[in-house]
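For this view, one protein chain was removed and the others were kept in their places.
So, subunit A:
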Amino acid sequence: MKKYTYTDKKDTRSGFGAGLLEAGRKNDQVVALCADLIGSLKMNDFIKEFPERFVQVGIAEANMMCIAAGMTIGGKIPFTGTFANFSTGRVFDQIRQSIAYSNKNVKVCASHAGLTLGEDGATHQILEDIGMMKMLPGMTVINPCDYNQTKAATMAIAEYEGPVYLRFGRPVVPIFTDPDQKFEIGKAWMVNEGADVSIFATGHLVWEAILAGEKLAEEGIDAEIINIHTIKPLDAEAVLKSVAKTGCVVTAEEHNRLGGLGDSIAQLLAVNNPTPQEFVAVNDSFGESGTPEQLMTKYGLDAEHIVLAVKKVIERKNKNA
């Protein structure tokens, strides 16, 4: 197992804030909109440097999404910012009609995704956003794993023409990727080459997959770990190549097991290479209040549960052999 270390932990939303500032410096068409959550979205630095390119819409997310769509018509590249719940479920129709169906170059940037908003509870968490966004034709869906990758992804989507959903979170997580990485939309990242099982992880779960990989290695299980930072378009080539080698799959995501990354992989495999698969995800329930760490454990989203899923799926593979 390749060794990954970290010296610092940061929230992925701060990676978004840093990336937005860089994107704004690089391209003067980049504008930012926020629905009364500037601090939560880490937009302060962008606003300080480019006050004229910031739009405060107040607590009015539907208006924000459509204003963003309208701004593209003057050539602007709008980045909208609010919690993931209010970036998707609350405004699904606005995104569907005025952004996705209208093919507008809006970047829907969503913080506090998944369970890890923590103590605020289920009303402010969301476990359905990946599913909603990936069902929209033409929508690109990105869920980076750490501060550096979120920063790189934010800069990359400014240069990409088309609607994008970018998902990130609040809790501090290890920074283990290269600060100067090139982020390629739609290109999966090989974290660790292995032979016994393919672990496809996304977002905060990539680090948990690395921890799981280390534990598995101690037990003689050689896990291939791939970071699926772009859920749509899915890097089918990388997935199929890995599965052809390992013959079994675990998917790991901070999302409802219905409609997320696991479903995307299962659908791909069902058509191309039916394969035993286990899902590390929230089992079709809402979240609740608690610390991020408590919630990750309670809902089975940690390294320990990935290890259990791997053992289960390898057993199924061996039974089929």
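Heads up, the rule we're going with is that a contact is a pair of C-beta atoms (placed from the backbone, for glycine too) under 8 Å apart; a residue touches a chain by one contact, two chains touch by 3 or more; residues count from 1.
Just so we're on the same page, contacts and distances are computed from a predicted model.
Set against the options "Binding-protein-dependent transport systems inner membrane component", "Transketolase", "Bifunctional protein PyrR" or "Sulfur reductase subunit C", the UniProt name belonging to the omitted chain is "Transketolase".
When the omitted chain is restored, the residue from A:66, A:153 or A:301 that touches it is A:66.
Remark: the omitted chain is touched by one listed residue; of A:14, A:98, A:143 or A:177 this is A:98. Screening A:76, A:107 or A:255 for touch with the missing chain picks out A:76.
Although one chain is not shown, part of subunit A still touches it, namely residues 31, 52-53, 55, 57-58, 60, 62-63, 65-76, 78, 93-94, 96-98, 101-104.
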